[in-house]
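Just one protein chain is left out here, and the rest sit where they should.
Here is chain A:
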Amino acid sequence: MIVARDDTLVIRNPDDVVRVRQEVRARAVAAGFGLVDQTKIVTAASELARNTLDYGGGGKARIEVVQNGARKGLRLTFEDQGPGIPDVELALKDGYTTGGGLGLGLSGARRLSNEFQIHSVVGEGTRVTIARWK
């Protein structure tokens, strides 16, 4: 797999979440994603960026444009050094929230992506990687 472009954005405040959305949108357009695919990956990015900010206390978003043979895609990695998630399986359940949300961010982002990985260690932080192919 070839990485054609690789950008990292800092997530420290709500404006940064907006910036992540805009950057992911721009990369998705450039990669030739259709409107529905753009909307799905930007929405997933918005959910994960907000989690990074709200629960992880801020962190980073890495946006990679990847190419696997003829397939183009986007790979997004959200990483924080926050408290971590004690029970990842539970956190991935629809409706589970510790922050008074709808509990749809993680599970929804997984549904909106073709690939989804989460790695979280209590006391160390959380890393979520998603990919969506054109």
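Convention: a contact is a pair of C-beta atoms (placed from the backbone, for glycine too) under 8 Å apart; a residue touches a chain by one contact, two chains touch by 3 or more; residues count from 1.
As a working rule, contacts and distances are computed from a predicted model.
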| item | value |
| --- | --- |
| Omitted chain, identified by the protein name its UniProt record gives, among "RsbT antagonist protein RsbS", "Cyclase", "ABC transporter ATP-binding protein" or "Transport permease protein" | "RsbT antagonist protein RsbS" |
| Residue of A:E47, A:E64 or A:D80 touching the missing chain in the full complex | A:E47 |
| Among A:R25, A:H119 or A:K134, the residue in touch with the chain that has been omitted | A:R25 |
| Absent chain, residues of chain A that touch it | 14-15, 18, 21-22, 25, 35-36, 38-40, 42-43, 46-47, 50, 94, 101-102, 104-105, 107-108, 111-112 |
